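Missing here is one protein chain; the remaining ones are kept as they sit in the complex.
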Amino acid sequence: MTETDPQTIAEAAADAMFEKDNASRALGMAIEEVRPGYARLTMTVREDMVNGHAICHGGLIFTLADSAFAFGCNSYNKATVASGCEIAFVAPAKLGDRLTAECRERVLRGRSGVYDIDVTNQDGETIAFFRGKSRQIKGEIVPGLTAVG
Amino acid sequence: MTETDPQTIAEAAADAMFEKDNASRALGMAIEEVRPGYARLTMTVREDMVNGHAICHGGLIFTLADSAFAFGCNSYNKATVASGCEIAFVAPAKLGDRLTAECRERVLRGRSGVYDIDVTNQDGETIAFFRGKSRQIKGEIVPGLTAVG
Amino acid sequence: MTETDPQTIAEAAADAMFEKDNASRALGMAIEEVRPGYARLTMTVREDMVNGHAICHGGLIFTLADSAFAFGCNSYNKATVASGCEIAFVAPAKLGDRLTAECRERVLRGRSGVYDIDVTNQDGETIAFFRGKSRQIKGEIVPGLTAVG
Partner (left out) sequence: MTETDPQTIAEAAADAMFEKDNASRALGMAIEEVRPGYARLTMTVREDMVNGHAICHGGLIFTLADSAFAFGCNSYNKATVASGCEIAFVAPAKLGDRLTAECRERVLRGRSGVYDIDVTNQDGETIAFFRGKSRQIKGEIVPGLTAVG
């Protein structure tokens, strides 16, 4: 067992998850920042993500937000799953838009958490609000890594 | 303006939407059936949709359900958008699973609708429950096509 | 410990809960039927539940649905709490309307469940769709009562 600080743990967990996460990588997502209870990811809207009006499929906006949620709620290196997610689409994302999904922890009480993920475009306009509920299960992302203290 | 029956309209609207829907096609979705207020789509979980444990990204399950929702609520040939969506993940989808998303209209009152989309796997097990709220806006999917009567 | 059949357990759990549930009784709710995974409650819209346009407060429609959800998901005599709820208001409920909330179990997998509660009025019109997610915790509603087999 290796003891280390929370930030190192958050980054190690994110790296381990991202390496295995074919879907997020196939969609061109990148992790900009991860901290305990926090993650910020980006994704650029590609040709294969849009419809005939050059508007991004809502499901892929959800997927970006859901990935940010996963990285945020797993940042303590405790395996955590989504129990429910809700999204409100506010404005369309267009071909070429660079989207950012920022995941913030609202509460973590026992094993249950609530996280808000806001998706914005390169101009800072809100594209969608996502709210996720999480539940810690057994297991760790990176086995044997625990926080000091 | 061409007058025709509701089933022909539903199929014409679905065909027109699917042709432009790069995202649904890139994910290998297929439309199995569409009727007024109803749509059933399938998608097989591929290597580029899973994580290291061969579990499908929740966002792509959402995307399948969201596409079924879109085809279902646009089946009257009136342009309709999602105002909000909620999903509960019930069981994991695995690499190779053939998922079916079935969209049923619960209510359509004026311009606002509520649709339930259930996602199941090839064994009939429920993978996710999705609920979508829709709102008709101006415009048609296939211009000039209207129902008889 | 008393062994008995599932229907007797469902009714005993409902009776025990309802006796303690000041809020549901103060709002005039009545239990019409309860079965394993199912509950149907009624409530009449009173003067103290409406606004100046004689329209029922949405929160009280939610409260009726939430009570039906509670009776439905606790019908196995295992203490169960709501982890999240979502409601779509479809049509207004009016002063004097007799509302029915019918709770059906969609899935119960391990300790987690999903329930749909539909609220209708005396004419069978849908007033609201409620979806609840439940989680069993430790404890029983009626201590020592368990199902045969």
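First chain written, first letter: the chains are A, B and C, and each begins at residue 1.
The rule is simple: contacts are C-beta pairs under 8 Å (C-beta built on N, C-alpha and C of every residue); 3 or more make two chains touch, one makes a residue touch a chain.
Keep in mind it's a predicted model, so treat the numbers as computed, not measured.
Judged over the whole assembly, touch between the missing chain and the shown ones holds for A, B, C.
By the touch definition given at the top, chain B reaches the unshown chain through residues 83-84, 86, 112, 133. Interface with the hidden chain, as seen from chain C, comprises residues 17, 19-24, 26, 47-53, 56-60, 62-67, 81-89. For chain A, the list of residues touching the undisplayed chain reads 86, 88, 90-91, 106-107, 109, 112, 114, 126, 129, 131, 133.
Just so it is clear, only the chains that are shown with their structure count from here on.
Ranking all chains by how far their C-alpha centres lie from the centre of chain A, first place goes to C. Taking each chain's centre as the average of its CA atoms, chain B and chain C sit 30 Å apart.
Mean C-alpha positions place chain A and chain C at a centre distance of 34 Å. Centres computed as Cα averages put chain A at a distance of 24 Å from chain B.
Annotation for chain B: residues touching 2 or more other chains are 86, 88.
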